[in-house]
Structure formats: structure tokens, C-alpha cells
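Of the protein chains in this complex, all but one are displayed in their positions.
Chain IDs A and B follow the sequence of writing; residue 1 opens each chain.
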Amino acid sequence: MLQRVFAWALFCAMAVALAGVFLYAPRERTMGDVQRIFYFHVSSAWVSFLAFFVVCVGSIGFLATRQPRWDHRAAASAELGVLFCSLVLITGPIWAKSSWDIWWTWDARLTTTLVLWLIYVAYLMLRSLVAEPVKRATLSAVVGIIGFVDVPIVYGAIRWWRTHHPAPVILGGEASGLEPRMRLVFFFCLAAFTLLYFFLLDRRLKLAHAQNELDELYRQAA
Amino acid sequence: MLSQTWAIFRKDLRLELRTKEVLLAMLVFGLLVLVILNFAFEWTREETRRLAPGVLWIAFTFAGILGLNRSFALEKENHGLEGMLLAPLEPGYIYLGKWLSSTVFMLIAEVFLLSAFVVLFDLNVQAVLIRLLLVILLGTSGFCAVGTLLSAVSANTKMREVMLPILVFPVVVPVLIAAVESCAVLFEGGEMAEYYSGLRILIGCNLIYVTVSYLTFGYVLEE
Partner (left out) sequence: MTETPSEKAPSLLELAAVSKFFGRTVALRDVSLRIEQGQRWAVFGRNGAGKTTLLRILATLMRPSRGEVCFGGKPLNGRESELRSRIGFLSHTTALYGDLTAEENLLFYARLHRIEKPRERIAALLRQLELEHRAREPVRDFSRGMQQRLGIARAFVHRPRILIFDEPYTGLDGPSAALLQDLIAQAGEITLILTSHDLERGLALADHAAILNQGNLVEQEEVKPDGDTRIHQAYARWVQGQR
């Protein structure tokens, strides 16, 4: 019942967000309509960062309590994180190509996103290569922790590197210097995407719990 | 704590020095990488100084991955980890011992590879040798700090040789960037302040990687 309400709320929020992005937000002066991709690009980036944070929390939770549901949270969040991260990596070049006629510029934020994407893809690959559930949970928890701890270091190092080799920045400032209507749409879109994340997380977790229950039934029957 | 870590370190050293299998493989592979990169880029004498940091660190890290792979493969073959786990010590000591030994092996290979590079590409490093070696030391220990942990992780998977580079390279991006940039400062005569900030990043990476790895290593070894 609650899930129905949630689903409808999400649907409405997304609909409003889309309307906001395409209809309500004003056309950007220099870049034109392509700039609207900014709302999806930044929202996805924020959600992927949230997702990877949850992976870290789930990983620590699992190592501390050994309860499978923490591992489920970490794994589900990693999948979603990679998904939204991929969206960032797709929307970025689309914008860059239309605005500056190049697909990729190795700017600090986009490069960091790429490295993050690689780290968590490796996390998912690791999971797929370990068959035994407890071992899989333990190993990915360790990787989940070191991966997230690495994030600020990666960002710092890439920014430092960029100061030696300057290049065009894909996103100007983020929410800074946004016209009021744009700001409103931006924050609304952010909220809608976050809601989407939690909705998908919830669905994915139910699947993981069901899988766990099935394994338990097999064990009892054995 | 120290005596047990040292015992593990010495055991690894003794094993390797007896067979020299891994060191040889690292050397030959590193050399091959240098040669292939030469054909891939065919740089001029003037460009050597600019490309040297990148080429060197590619050779170092590729050779290093080889060494890390072998380190735990060997333990799995001999079931050595079981023996070590039965001793009254923190699993973290095993990590420290292995971190030290893989760093030393990688350093040995790097000294040879650096010499090969100097000869093959006529690079003069005399003026900056000490500072260069310092970067190589910190970069290598940082690489091995997280590499040792991830090597233990991938040793538990199917396709373990493939999993290791996929896990390690994205995570050590900061180490690579800092190491390459610091070397670039040395070779191209840049601002020494940049060199020192690169060293700071490397030291920071070392501290963080060693701490997290030490604390989580026990979980990786569990059954």
C-alpha cells in the first residue's frame, strides 16, 4: 500500500520535474536549450554520490553486524550508483559536444566521475566473481570502504593535476549564479531524482531479501 | 608486533631471493613495456624528458601488478595464510609484512627499469637522483599499500589475475597522478613547490591506504 503511494508520488514528482525542466525553466542565453541537460547531469551526479556513500555505510554496517541486509543495501546502492554515474558520463559529453564541439575535456569533475565509475564497476565485477554469499559480502564490504575513502583523494589529486594542465570546464559553477526560476527547477529536479533513487533502492532490496529467503529455504530443506 | 611482521617480511624475501621467479618476471615484463611504448610513441630526444615520467610509471605499475598477483597466488598454493592465521597475531601484521615485501620487490624491479630507461633513452637523472628516488619510494609504497589489500581480495575470486588490475588502477589514480607530476617537475625543471605538494599527496595516500588496509585485512582473510 505504502509502495503504491510512493510510486505515485514519484511519478508526479518526475512529471513535474520534467515539465519544469522543459517548460518552466528559461532558455539559457549562450548555450540554448542544450543547457537543460544540466538539470539531469547534476542531479545524477548528486544521486550517484549519495549512492556510493550508502555503499560505504552498508559495507561498514555489514562488517560490524554481519547481517545480510547491510550487504544487500550496499550492493543495491552500488548498482544504482553505477547507473546514475553512467548517466552523468553520458549527459556530460552530449552537452560538451553541442556546446564546444568536443566530446570530452578531461575536466576535473567529469574525470573524477569517470574514475569513480571505474571503481564501482570493479566493485560490481568483484561481486559477480565470488559465488559464496558471505565471502562475497565481506570482500565487497572491504572494497566498498576503501573505494569511498578514496573518493576525496581522487578528486583532490585530479584537481591538483588540472591546475598544471588547464582545460575547459564542462559545468561552469553549479547552482551558483543561477537565475531564480532555474534554481527552483534545479532543486526540484534534485529532489525528484533522489526520490527515484530511494524508490529503486527499495525495489532492489526487496529482490535481494527474497533471494536471501530462498537460500534459507533451500538450506532448511537440505 | 614488529618481530612477527618482520618474520613475515623476511620469509617473503627469502622465498623470492631463492627462486627469483617473480623479480625476473617483473623485470622482463617492465622492459617489454618500455620497448613497446617506444614503438607506440617514437618520441624524439627532446621529448624524452616530457614523456619520461608517464612511460616510467606505466612500466613500474604494470610490473608491480605482476608482483602483487604472484604474492598471494603463492600463499594460496602453499596454504601459507592458514599457517600464519593460526599464529597469535593480528591479521594486520600479515598485511604489514606483505606490504613491506611487495614494496621492496617492486623497488628492486624499478631500480633496474629506471637504469634501463636511462640507458635506452639517454635520460640524465644525476642532478635529481635523490629526489627522484624519494618519489619512487613513496609512490611504490602507496601503490603496494592498497595493492596488497586488493591482491588478497582478488585472490579469493575466480579470474583473480584479471580482477586485480581492474580493482587497483582506479583506486591508485591519486598515487599515479602525484608520482608522475612530481617526476615531471624534476625532469623538466619546474617549481619545486609542486614537487613537494606532490610528495604530500603521496604521503597522505600512504597513511590512509595503510590505515584502512590494516583495519580491514582481517575480514579479507576470514573463512
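To be clear about the criterion, a contact is a pair of C-beta atoms (placed from the backbone, for glycine too) under 8 Å apart; a residue touches a chain by one contact, two chains touch by 3 or more.
None of these values were measured; they are calculated from a predicted model.
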Open item on the list: Please identify which residue in B:L15, B:I58 or B:A116 touches the non-displayed chain.
Closed with: B:L15
Open item on the list: What does the interface between chain A and the hidden chain look like in terms of residue numbers?
Closed with: 131-134, 215, 218-219, 222
- [ ] Provide the residue numbers of chain B that touch the chain removed from this figure.
- [x] 3-4, 7-8, 11, 14-15, 18-19, 78-80, 82-90, 222-223
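Keep in mind that, in the parts below, only the chains that are shown with their structure count from here on.
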Task: Inter-chain centre distance, chain A versus chain B - centres from mean C-alpha coordinates, in Å - done: 31
Open item on the list: Quick check: in the complex, which residue numbers of chain B touch chain A?
Closed with: 146, 149-150, 153-154, 156-159, 163, 166-167, 169-171, 173-174, 177-178, 181, 194, 197, 201, 204-205, 208-209, 212-213, 216, 219-220, 222-223
Open item on the list: Per the contact definition, I'd like the list of chain A residues that touch chain B in the complex.
Closed with: 63, 115, 118-119, 122, 125-126, 129-131, 135, 138-139, 141-143, 145-147, 149-150, 153-154, 156-158, 160-161, 164
